[in-house]
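What follows is a short report on a single structure.
Here the complex is missing a single protein chain, while all its other protein chains stay put.
Per-chain numbering from 1; labels A and B assigned in written order.
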Amino acid sequence: MSTLHTVNKSPFDRSSLETCLRLAGKGNAVLLLEDGVYGAMRGSNASGMVETALSDVSIYVLGSDMKARGVDVDKIIDGIKVVDYKGFVDLTVEHDKVNAWL
Amino acid sequence: MKFAIQVNEGPYNHEASVSALNFVRAAVDAGHEIFRVFFYHDGVNNGTRYTTPPQDDINIVNAWSELAEKHSMDLVVCVAAAQRRGIVDEGEQERNGKDGNNIAAGFRISGLGQLIEAGIQSERLVVFGD
Partner (left out) sequence: MSDIKKFMYVNRTAPYGTIYAWESLEVVLIGAAFEQDVSVAFVDDGVYQLLKGQDTSELGIKNFSPTYAALGDYDVNKLYVEKESLEARGLTIDDLMALKYEDEDDDWAEKDSIHVVPAAELADILEQQEVVFSF
């Protein structure tokens, strides 16, 4: 069973991303959306945790939410892939279930 | 593929409703079926037709109603959560002796069992919330 996890909180606001990464199985995928997109940015106090996680899980970030917040693709951690809503839908299809870390 | 969607937050306090709308539109465009959208917690506020945002703001309630009409989408507002928050249809108006109702076009009020059923019947459940 492969899971797509969604995280919609800034890592500086709540522990959603940290908890998600702690409980995500190897080979799972994580999509950062809404305020979760801040967790995809390079050079923050949270990016070390995210970079380490990239060896176990695939991480995606929702482009529309980045754009809305002025988060440029150049500021994203290497290895994180930007997807649009169609890509979000595709990710839910490619995985067996979705676990939203609200 | 058959999707169930759960929306936990009100339309203007939180991005969840907009995310859900965009997801549902993208899923429909990709040829998927939306079995049901279930509105829970403050998400029930997506279903009141009295919502009147400024002209330059998106009308999220109308956006749902349009989706419902265009794709015969099943939009279900949880009755328990709705009663707490004053979302009323004709049936609830009569049952609870209220002087009006406010349910928006395309929405219906029903029990939590509709969420569980959606989880059973659909191939994917996607939850949007806080």
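Basically, contacts are C-beta pairs under 8 Å (C-beta built on N, C-alpha and C of every residue); 3 or more make two chains touch, one makes a residue touch a chain.
Treat the numbers as computed from the prediction; the structure is a model and nothing was measured.
> Which residue among B:30, B:58 or B:80 touches the omitted chain?
B:80
> Touching the missing chain, which residues of chain B?
6, 8, 40-41, 80-81, 111-113, 115-117, 119-120, 125, 127, 129-130
> List the chain A residues touching the unshown chain?
1, 3, 15-16, 19, 22-25, 96-102
To be clear about the criterion, only the chains that are shown with their structure count from here on.
> Chain A to chain B: how many Å between their CA centres?
Using C-alpha averages as centres, the distance is 26 Å.
> Can you check the complex and tell me which residues of chain B touch chain A?
1, 3, 8, 15-16, 19, 22-23, 25-27, 29-30, 32, 124-130
> Within their complex, state which residues of chain A touch chain B.
So the residues of chain A in touch with chain B come to 6, 8, 33-35, 64-65, 84-86, 88-90, 92-93, 97-98, 100, 102.
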